[in-house]
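For this view, one protein chain was removed and the others were kept in their places.
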């Protein structure tokens, strides 16, 4: 196997050098790519029609970390884990952080949940009832405290707030209430912390969503200050939206805080990233790597400062393999984007040579980066095929003792 | 109040006569309009993020019938109730039917549920596992038996079957398995029974849905025979789809079996019918009433033979008022469609007069039919404003004793 | 006829007073509503498949003004006409302005055209070629000069700029070039002038559009200053977009500059406004009138300062009747929105009463405002039915002498 890889890699190396690619640089970038997995991605989730319960899902936040540790161990790329409060509420958060450390992990983004308490049925920070707004803001502030306890530097905000009917809520008042809550929370942040503001086209609000698109999240971040940025969930756009355009725009403004990666064909389907339209993911990475080449790149533009997070709903899939597949798909598309010869693209663009410019980007996508990924994994002492390694590891059998009915979101 | 209505109705009558409308005929048609409410519309439902539990939701199928009886009593338009098996499973269906009768109701469509059992996670009648296919088909046949027991003549079929990923399932095999199950079920129908086949663009299948559009449901119905027809759920189409065109097409083929009415702005939002784009509902009724005027209307084309059913998910609304609003909105749009002067439309169409033809349809939509609806309700001894009557009836307070945590779907 | 209207109006008045509507205020607001028609709406236009040439379309900008004068004469609501340069290029713009005055009109917005010169095939102000960018910016500046000559205070900017393929253009460079051109143009504005920035989801750019959504236009306007605002074309959004939400947002930020009204079911269909989903238009006006009630309304929020402009493509319709229909449809929906009892809406919203709040808005939509419109028209000495008056006026026959092959866009 290793021999076969060597031959493949030698050819790959020869071809990419011929194409003008600096493989040393590409390798370094690939090694720098860290992907955060979400604690809730290891639990049961589903559709409104049914949550199918699986054997072996974690029963508490500690077991979620154990599963996340498997993914990191096999890929070397997932050292942090996002948590969701109260789904991951524990009595002593320092213990959770310590347990993470003991597994070679850290706690990543903290995600407040202001949509499942009965009070939030008609809105949390945008509710017409001031008491509910206060309660919701208090939870946001509580999450900032949790950040301090677990050593997190990202507050990841998604609001389910919205309305189902014309007239149901006062759109502009709700906008202002939202701003008040964000401001109060922003002021509570420590200097090392960032607040990432997520937007969503629709669901669970079916008439209007208070933060409906990147423009609203971006304006909020602008008003708040440098510690506020936008979080792009790849499934939260209208059909046909050019997501990489939004990414490029936010990069140019220094306001791209991070991603929630997943795939969708219709609405917010939350499928495994890279399974529906992998070219889109590649094109997103193209924009990021292009911005990374700026002579004086805005600090926040660098890939190293963008939070690459997975946010999926594994309704029918085994959780850990689904997460491994997601991580590998991201690595694959990122590696392909690293094969872009940006000089060639820029030259064709400068000449207004439509076909040559398009080809210069697409030809990188058509490169098979498997030998590259294999080589980089081997160098790190990681399994070449993390999925195979996991399936043969016996871990699935081991966690079966957890039984059915573990955590869910 | 009544006096004010009289004046309004007198003016309305004068205006419509001037427009060439036969109000006697319109009144008769309006009285003929019967709308079926679904038992599950009285229980709790929600989104994948949360089901908010309400006080007073029915605790069993009998209490659902009691709530449905309220809606019928106040509107005179909802004599039948659709049931969902196993949500409405009871030991003795004849008792359920008797209880309906005692409340002035009948059981309408029977809806099998082959999507919530764990076995159905990857498909029911299209599952790769033959045992699961058999189990699902057996449930369909069981529902035909239930139909006999409760005196229902409509089997309403929706399959959640689909896949989430390219390659996950074998699309053509699944198509054939679906056909086998439908055929076996069709053969079990009594001569008086109809099978209505529903289609859906997506959800919970996020890559492909086995019955994804009207074309697939229509072809299935054609292959099965005259007792099979298509069920149009107004929320089950891609964005931009011209639903009234599909309705007209099916009418012309004698294959429009009925509707699941609701509203949507984005996906299958299942909002109260008539709240998002009421003109679309009016245009659907225009097609139905146009077909109704055919010299030799195909029997199934007549509005009387189309099953007008509501299928909504009341996630944030009080259930009974939401249902009343739905019924009233349907009546309003139907009454407006009854104000179309079809001869005027046809003449403008024949002359290729685009603006006149468009205006002839739209001008009926702009008629305020409140006086007409009030008059017809009064003649039947019904409250002019069913919503107000309900809110003042004390029924909500009465059912509060049921507490929280009743039925849900 | 008039007698019949009197009776209808008396009843209408009685009903609306009972609903708590101040008809005097409503009448005033309706009279204040001015709608700008576009010179190009009187010429031939079509789809990429075919432009069907019509008899009688204007042969030059002066004849376009004559047609526009007809619309204003019959409706009293359309005193200004938007022009498009170079479609309306004339040697002496002061003569054009004088001719407008002689017809009872004024020149409204000036619309530069930087998309039909061969140089602009791959972009105008965002072209990779600096010479083309300069040429395009020069045209924008030329249009500011035209504004001075014709007495216009609105520069209405739509850029067709975009790309068709991934990699074709450098998205962020183009963003910066666009900003440069806008800045240079902004600085040339006189203090009384506004620059309205239009955005568009797609077409003619099929991969990316440089100004793709309201967020990009809004941010540009924010960067430029108070004389820059956003122009909302009702057809320029992704399917499912909540346009009234965007309108409310921009109102709240004092950045809603105006509208390009038209209708669409699919893409940017440019149909007669109010023919596809009239409820959406009503809901837009609801947001505007709600903002208008603010205690200290931001000056720009008032309806009087929002430019209500029509932008349609009459591919199959007779031009002047199509424009009349558009104006009348806007008036109808605006009048319906004037029937909203805002206090009732606000009270229901404050109580989180979903159904009551929805009903309070929708019930205004269901009001038949024909008697109201008739009364207001009569008071102004205008025909009650402008369409009928036009068709009977003989104007169509008169302009037939212009022959076929007049102006087109």
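We call the chains A, B and C, going by the order they appear; numbering starts again at 1 in every chain.
Everything that follows uses one rule, which is that a residue touches a chain if its C-beta (ideal position, glycine included) is under 8 Å from a C-beta of that chain, and two chains touch if they have at least 3 such contacts.
Everything numeric in this text was worked out from a predicted model, so none of it was measured.
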{"item": "Visible chains that the absent chain touches, using the contact criterion stated earlier", "value": "A, B, C"}
{"item": "Selected residue (touches chain absent from view) among C:275, C:326 or C:407", "value": "C:275"}
{"item": "Absent-chain contact - pick from B:270, B:290, B:368 or B:385", "value": "B:290"}
{"item": "Residue among A:42, A:177, A:266 or A:395 touching the omitted chain", "value": "A:266"}
{"item": "Contacting the left-out chain in the complete assembly, out of B:202, B:261 or B:308", "value": "B:202"}
{"item": "Contact set of chain C toward the excluded chain (per top definition)", "value": "45-50, 52-53, 115-116, 118, 121-122, 160, 164-166, 201-204, 206-207, 239, 264-267, 269, 271-272, 275-276, 313, 315-316"}
{"item": "Contact set of chain A toward the excluded chain (per top definition)", "value": "4, 7-8, 11, 14-15, 239-240, 242, 265-266, 272, 275-280, 316-318, 321-322, 325, 332, 354-355, 358-359, 362, 365-368, 370, 387"}
{"item": "Touch list for chain B against the chain that is not drawn", "value": "122, 127-129, 164-172, 175-176, 201-202, 207-209, 212-216, 218-219, 237-242, 244-245, 248-249, 251-253, 279, 283, 286-287, 290-291, 345-346, 348-352, 354, 357-362"}
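Note that only the chains that are shown with their structure count from here on.
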{"item": "Same or different residue numbers at the chain A/chain C copy interface, by half rule", "value": "same"}
{"item": "Mean-CA-position distance for chain C and chain A (Å)", "value": "40"}
{"item": "Overlap residues in chain B, where contacts from two or more other chains coincide", "value": "239, 265-266, 272, 275-276, 316-317"}
